[in-house]
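What you see is the complex with one protein chain gone and the rest in place.
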Amino acid sequence: MTNSLNDIRHAKSMIFIGSNATEAHPVSMQHILHAKEVNNAPLIVVDPRFTKLAAKATEYVRIRPGTDCAFMMGLINEIIANGWEDKEFIRTRVAGYEEMVEVAKHYTPEVVENITGIPAKQTRRVADILAKSRPTSLTWCMGGTQHHIGSSITRSFCILQLVLGNMGKSGGGTNIFRGHDNVQGATDMCVLADNLPGYYGLAEGSWKHWCRVWDVDYDSIASRFASKEWMESKGFSLARWYEGVLGEEKIESPSPIKAMIQWGCGSNSNSQYNRVVKALNMLDLLVVIDPFPTIVAAVTKTDNIYLLPSASQYETSGSVTSTSRQIQWRFKVVDPVYDSKDDYEIMSLLVSKLGFADEFYKNIKEVPEDITREINKGTLTIGYNGQTPERIKAHMENWHTFDIDDLQAKGGPCDGDYYGMPWPCWTTEHPGTPILYDISKPVAKGGLPFRNRFGDVTTYVMTGREEGQLAAKGVCNPGSEVQGGYSEFKEVVPGTNWKTDLSQETIKNAINRGMAPFGNARARCVVWNFPDQVPIHREPLHSPRPDLVEKYPTYEDKANHFRVETRYKSEQNPDLVKQYPYVLTTGRQVEHMGGGAETRSSKYLSELQPEMYVEINPRLANDLGIRKGDMVIVESPEGAKITVKAFITPRVDEKTIFLPFHFAGTLMGESYLKDYPEGHAPYVLGDPGNTVTNYGYDIITQIQATKDGLCKVTRA
Amino acid sequence: MAISKHRKPAPGKTVSSGRRVTLNPKVARRSFLKLSAATAALSGAAMTTKLTGKAVAAEATPAYKDSETVRTICTYCAVGCGIEAEVQNGVWVRQEVAADHPVSRGAHCCKGAGAIDMVISEKRLKNPMKRVNGKWTNLTWDQAIDEITAKLTEIRDNNGPDALHFNGSAKVSTEMAYLQRKFAAFWGSNNIDHQARI
Amino acid sequence: MARMRFLCDTERCIDCSGCVVACKEGNHVPVGINRRRVITMKQGEPGEKSLSIACMHCSDAPCIAVCPVDAIYQRDDGIVLVDKKTCIGCGYCFMACPFGAPQFPKGNVFGARGAMDKCTFCAGGPEENFGKEETQLYGQNRIAEGKVPLCASMCATKALLAGDGSVVADVYRDRVFKRGSGVNAWGWSKAYDKS
Partner (left out) sequence: MRRLIASGVLIMIVYAVVLVISTAIAAPTSMDGLTRLFSPEYYAELYGGITGDWQKYGGPFTYLTSDIFWKIYLGIICVVPAVFFLHYIAVGPKVFSHEGPQIRFFSRFTIVIHWLGAIAFVTCAVSGLLMIFGSFVGGGGFIRFARYAHIVAALVFVIPGIIMFLTWVKDMFPTLYDIKWIFILGGYLSKQKKPIPAGKYNAGQKAWFWLSTLGGLTMAATGYIIWEMGMALDTVRISAIIHNILGIGLMAFLLTHMYMSLFAIKGAIQSMITGYKSKDEVDHLHSRYKYE
């Protein structure tokens, strides 16, 4: 999120696309409804499904899954055609605008209607609302990202906000509601196959930086890898790790996967779940570290599985980063229950036994505070350096001093700080940055320009035009030494830049001069290192519209995509829709979370949502002869099947069916109950919805495309 | 219509009880509070903060003597709602309302409202386990760690570090997530990922 | 004297069931007993509205009137409570109640209903405050602690209001003015025959 949940209170209009905040982030609705009621802000909900959020909307836009990008480009086109764009903002802070406009021109409301199914009139109306009630807060979630063009879709959202000039403004921004409680923190710490903590990437310089932070020899770390090449190349991702076990696809890795540690991670949120199950059963060693056995314990029938009971987060302490980038401290409530151990202890046991404890814990004596300090020391890119454990704890103890409207402490021990010191928090005196890219405040007070990351000047391949990437003259935070754009800071301490200077002198120097350490640049509409430099629509791999497949085809196949070959063109078959006529989309329920290992083990939550079901439109149900409560079989083009209960509801349209993905523990009438450790099976079992989610992965991030697959529905 | 014809309680009596007016001594002794300000400030008027200041109850007495309140954050979604845990003698006795939390203002969805269930749930794993001949058997921690690390070392020796895949978590603390990434680095593989990918 | 009231703002209620679980978890209500529940009207259609329902602690409560053993009584602050030791589980209150508030756990004898259980406004029961018996039979007594009922205080969107009727009315009136959309509390059109 560029802004915060509380900042939505200042929005003059809101658009939610691919987000069901009422079910996934219920408490955020407090602020959303405040904006709706007090500011009379229109609440636009774009979703294939009439969600509970849509029930609160002032404008509900039903969209065909996977066509968000076309709709966004359509809005952009409509806004520009009417001259509603924020010309000054674009002139001073946006790059690659003209190239983007050229692409957007294609998406007239009529073209958008053809692709998305949204009436041209409605596209015009939405554009009108957005133009007339600024700032707009734009929110997306997995509905926007889980497509093979997810990275293009999300960029189109950002471009819309740039065109409207809503970035860096209170009440505006692109507000991605993150899923898990600490997904922001874990992402920032880059528990990722393609990055080191703080999004440092995997280049040699990044490794050297972190080795310096860890106070270990670069060569000793490098020697642990298969080779320097593999040290600097992406690993398997969560979306497709199992291919490394199965070996059915073309993989590029020094070794197939033989062992796995599954630490606090369910498995049934993976698409093509039956392949995951197959892989789990082929491993030589599987270690599950979780407070609950999770479905992994039940579907893995081999003897190579260990379950280690970890304590829940209430039985340990540490910091947690919310979707608003706020860092909060979890104080330990009780000691670990039963014979469980907290995560730190399990890690220390493993590390000691594996023999690198001395190096691993070199600067870590007090757990977890010293770890936070190490993070403060090394994670400079995103400004994790001002949030010391002491400051975070002080914020927790002084909740009441923070204003609900702007989240700033008014008086008290945290006076002036923004709640949770949303990163970047450059120094231990910095209040945190409540709104990213906000140039109305000095950098030292939480302001920020756009980051200068991709050079100072660029020539676009598309047009041959050359454009400076730095912000226009006079556009900067108040008190900035340079009045206008400037490059990122380097060589303040010789041989380092702001990202690698562990003394943090560079950052302090920049802040003292009223400037941002990462420079002051323009936001890019053209990303020249992506396959689609400007976001364009591409039909889902499994598209219900054969006629559009030709017009908006997908990418060429991509080899070595997170070590696995990924099919695009060879997977897209326009005739598939004849056999699999319905669009399959998945989503969340408010009562359950993720794979549901925790929530399905809670008796009250199980009581509220006790069954797996499939949502079918009454019209479709009648056509198929399905009645309320009937069991139906949903089959994916990959041949996977599940049997679930039919829930007839107009929430979905006649072409779409919806599955919640929290369930697991049965498959096609077979129950895995007996395979759980006795007495530890969840109260509620059901067929995993992800068994039938389709093949398809994003071209950049490899996020799975679960929201726009195809399927067949028959009565069981 | 008909409902209005119920017998009305006699005026002045403390407790009305439908057919006959009884005075239950146990009930009469109870303290009736002037709750107005407190109630509205917490429940109704998180949006109208002007009332918060008056949140004083007349004769409030604590239900759990000598309990302490521990502040923590809900472990379900990224909104980051505050939780106030009431702990008495090392036992989490009750989940209180974190009305001061700047984002959630004491609010919870159904998952967060039952956060205490995470600790008191019977379904929690109680000790390390492994499957032996298809049957789950209990282990001690030492046994489990010994066996796991021995196997890990063996696999590493035979297939190299990339034979291990590590699925980390978005449900652990930032510190722990950092350690997970650090672990993969020290192990010597980039085969590490977590739920943000999907 | 304060008069305790619930009001559920349907413009706000998002059907998250937070109130339901808050109530159950806080008062250790057995599975199957719903002191509070959320119902949704017109599910999946425009105009979908959700509403959190529990005992409304009526001024002139029909349950009190029909109870043959006078197990149900009303406190001075309007909270309607049941004495579980007196209750015989006949179910008349359930038939009289317009809101489906009274709940009956299965008793031990012939599957007959046990003593009635319902929302206590988090005010416990007639037993001694915070005593073991009170906690076991009725759950928490937050009113005696000067605290708000769990459901309302944990409501995700502050849709559910609880407290002194006049203050609740003020809060709601304030909201309605800000919304500028007129009174749309559930049942008002019915109450004033504007349907």
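Letters A, B and C mark the chains as written, and numbering starts fresh at 1 in each.
Everything that follows uses one rule, which is that contacts are C-beta pairs under 8 Å (C-beta built on N, C-alpha and C of every residue); 3 or more make two chains touch, one makes a residue touch a chain.
What you see is a predicted model, and the numbers here were worked out from it, not measured in a lab.
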Contacting the left-out chain in the complete assembly, out of C:G18, C:P62, C:G78 or C:G124: C:P62
On chain C, residues whose C-beta touches the chain left out of the figure: 32, 34, 37-41, 43, 51, 53, 62, 65-71, 83, 85-92, 94-96, 98-100, 104, 109-110, 112-113, 186-187, 190
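Note that in this section only the chains that are shown with their structure count from here on.
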Selected interface, B-C versus A-B, where C-beta contact pairs are more numerous: A-B
Gap in Å, rounded to a whole number, between the CA centres of chain C and chain B: 23
Where chain B touches two or more other chains at once, by residue number: 46-47, 105, 107-112, 114, 117
Where chain C touches two or more other chains, by residue: 16-18, 20-21, 24-25, 156-158, 175
Residues of chain B touching chain A in the complex: 46-47, 49, 70-82, 85, 87, 90-92, 98, 100-105, 107-112, 114-115, 117-119, 121-134, 136, 139, 141, 144-149, 151-153, 155, 158-198
Residue numbers on chain A that touch chain C, as the complex places them: 22-23, 26-27, 29-30, 33, 37-38, 40, 50, 52-53, 55-56, 60, 590-591, 603-605, 607-608, 649-652
Residues on chain B engaged by chain C in the complex (per definition of touch): 3-4, 6-9, 14-20, 22, 24, 26-27, 30-40, 42-48, 51, 56-63, 94-95, 97, 99, 105-114, 116-117
